[in-house]
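The complex appears here minus one protein chain, its other protein chains still in place.
And then chain A:
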Amino acid sequence: MELTANRSTCIGSGQCVFTDPDAFDQDDDGIVLVLRPQPSAGDELARATEAVQICPSRSLVLSEQSA
């Protein structure tokens, strides 16, 4: 699975960072940085899924990896 962020819609709530500080960060302007674009199955993927779910601006997308 591939995790991507739409940095133009991000509102900097930091909820993804709270969910998994190893997978997400914020730049100095508060905008999301994806540190782990390919979460492995299991715990990493579960937390990525939660981050996608709670993102208040729906700026995170988890999709099938493109070939």
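The criterion applied here is as follows: contacts are C-beta pairs under 8 Å (C-beta built on N, C-alpha and C of every residue); 3 or more make two chains touch, one makes a residue touch a chain; residues count from 1.
Methods note: contacts and distances are computed from a predicted model.
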| item | value |
| --- | --- |
| Chain not displayed: protein name in its UniProt record ("Transport permease protein", "Cytochrome P450", "Glycolate oxidase subunit GlcE" or "PLDc_N domain-containing protein") | "Cytochrome P450" |
| On chain A, residues whose C-beta touches the chain left out of the figure | 11-15, 17-19, 21, 25-31, 50, 53-54, 56-58 |
